[in-house]
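Apart from one protein chain that is not included, each protein chain of the complex appears where it belongs.
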Amino acid sequence: MNSPIDLMRRQVSELHQELVRYGLVVWTAGNVSARVPGKDLLVIKPSGVPYDELSPRNMIVCDLDGTVVEGDHSPSSDTAAHAYVYRHMPEVGGVVHTHSTYASAWAARGEAVPCVLTAMADEFGAAIPVGPFALIGDDSIGMGIVETLQGHRSPAVLMKSHGVFTIGKDAKAAVKAAVMCEDVARTVHISRQLGEPLPIAQDDIDRLNHRYRTVYGQRPAAR
Amino acid sequence: MNSPIDLMRRQVSELHQELVRYGLVVWTAGNVSARVPGKDLLVIKPSGVPYDELSPRNMIVCDLDGTVVEGDHSPSSDTAAHAYVYRHMPEVGGVVHTHSTYASAWAARGEAVPCVLTAMADEFGAAIPVGPFALIGDDSIGMGIVETLQGHRSPAVLMKSHGVFTIGKDAKAAVKAAVMCEDVARTVHISRQLGEPLPIAQDDIDRLNHRYRTVYGQRPAAR
Amino acid sequence: MNSPIDLMRRQVSELHQELVRYGLVVWTAGNVSARVPGKDLLVIKPSGVPYDELSPRNMIVCDLDGTVVEGDHSPSSDTAAHAYVYRHMPEVGGVVHTHSTYASAWAARGEAVPCVLTAMADEFGAAIPVGPFALIGDDSIGMGIVETLQGHRSPAVLMKSHGVFTIGKDAKAAVKAAVMCEDVARTVHISRQLGEPLPIAQDDIDRLNHRYRTVYGQRPAAR
Partner (left out) sequence: MNSPIDLMRRQVSELHQELVRYGLVVWTAGNVSARVPGKDLLVIKPSGVPYDELSPRNMIVCDLDGTVVEGDHSPSSDTAAHAYVYRHMPEVGGVVHTHSTYASAWAARGEAVPCVLTAMADEFGAAIPVGPFALIGDDSIGMGIVETLQGHRSPAVLMKSHGVFTIGKDAKAAVKAAVMCEDVARTVHISRQLGEPLPIAQDDIDRLNHRYRTVYGQRPAAR
């Protein structure tokens, strides 16, 4: 009942409600996954199941190649991208994918969100970067995510013409990054509609980001 | 109790809640209908009844000329347009009409939504097209919908200066198309506010759309 | 229990929930009133009471000069404007005032919302007009509303630098007008952000408006 897999089934199921609550998803187009601690497994949303029918029991368990180990439905069609991230970024414990409106609007122009809010300096430590255009069906999306985020402070990447992927030390941190990514993408978009947001000096960004990761006791994992 | 008509009454009644949930409608200005499988009948919203008073029992059953067969209220004032679509597109099992904000904003300019998001390539396979300006009262609206969507990949049409009609193999598919239409109309609008979204190559659109219809097991019905 | 006053208390109290549901109001800044049929009385929101504490019992009854007849609180600070409308427009049975976002944005520029959607032609029959800048404290606001709406098809007026007033044959019709006013103000605003909405020919506006008022059995009252 409280095996690591069961805990992750419950956590992943519940965290999808945060995507709904913050308006990051419509219909079934967004998903959360978590690595099962101590195992080469991940837990992810079933494909095509509405958010209010999700429960710990209908979550899908896959190995890190994306092959289903437990589950009656197909896993999310984005499973290959999640699995690729877990295989190549051992410090990542959670991955989230959405088409949230404002972040996707930046992604459609292939433009990074500049770091012009102190909350962005805290959470992202830099502009939110753009990843390559990549088609679903093989490892292209996963590779694009890893190439962009490896060694980057930001836990979020805007995949060109597509949407957002975020990572975290666990699934909750990845969901928080997805929520904050849309929030700052929206605020900076709206600010730029009537002029140019003021830049924040690189030194100040560095100081804010350092403080956020240390004073608040957050480990720099999963970045 | 479980006759095809009763099933459609329940389905159509419940699907209106999705229009409310996704913010596609205000007051009573949007409607869902379904063809009754195996009969020359359709089930549609009653006119002027608020969404939270809809139930299977107050749905209206009409023949395919829009004449009421069962029901105490008048049918939606858009019934003629729905009926025309069912008469002329036998593969269509569901029709939805809304004045959803962003899609109607494109419709007011008479401008198609360009296909610049991978989710659009999946779901619409092309730009979302514009249909003619047409007045209510005869078959003009229905004709405009059919002329525009016949042979088109997109299940959605922006009727000029008016709003959106979507079709599907069943009512649920048409509702999904209405939800996705507003979602991409909003994201592309917001993206264009600060520059031009990057185009997606026609080949890539074709590949994404083909995969979506086949790998995911969706039949190309109702398009 | 079912006196005309009691019926209006219940109706006015409940209709405020529609303002909340459609996001037309924040805090306590919007109000609905109704004329009591057959009496020189109106029922209106108490001043400063939050929307979720409204009940039939705490509604305020005033005469048509705005003097309180029944009620423990002060009436809405906009009561003088409502009362002025009832005194000068005998066909009006309900009045609504909001600062809804998009309508107020047009009002802040002193610009009418052009009639470029078929739903506007139906409901408003013309551009939504702008009324004068007027200060609270005497009959200026009421006079501005009446001067603008007398003989006009539109049941809504954008009071310059202020917000919206709507009228109707009863309070429900005035609330519907307030909901539709914000809806079309938003859609037309968004449409104009990326170009000019197409005009609708005056003939077509006239035809749509005529049909809406007659075919749908709606009486042209309160305009």
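Going by the order they are written in, the chains are A, B and C; count residues from 1 in each one.
Everything that follows uses one rule, which is that a contact is a pair of C-beta atoms (placed from the backbone, for glycine too) under 8 Å apart; a residue touches a chain by one contact, two chains touch by 3 or more.
Keep in mind it's a predicted model, so treat the numbers as computed, not measured.
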{"item": "Omitted chain - touching chains that are shown", "value": "A, C"}
{"item": "Residues belonging to subunit C that touch the chain removed from view", "value": "26-27, 29, 47, 77, 99, 101-102, 104-106, 108-111, 133, 135-137, 160-163, 189, 192-193"}
{"item": "Touching residues (missing chain, whole complex) on subunit A", "value": "22, 116-119, 176, 179-180, 183, 186-188, 190-191, 193-198, 200, 204, 207-208, 211, 215-216"}
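Please note the rule applied: only the chains that are shown with their structure count from here on.
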Excluding subunit B, groups that stay connected where the other chains sit: A | C
{"item": "Interface numbering overlap (same over half, different under half) for subunit B and subunit C", "value": "different"}
{"item": "Subunit B: positions in contact with at least two other chains", "value": "193"}
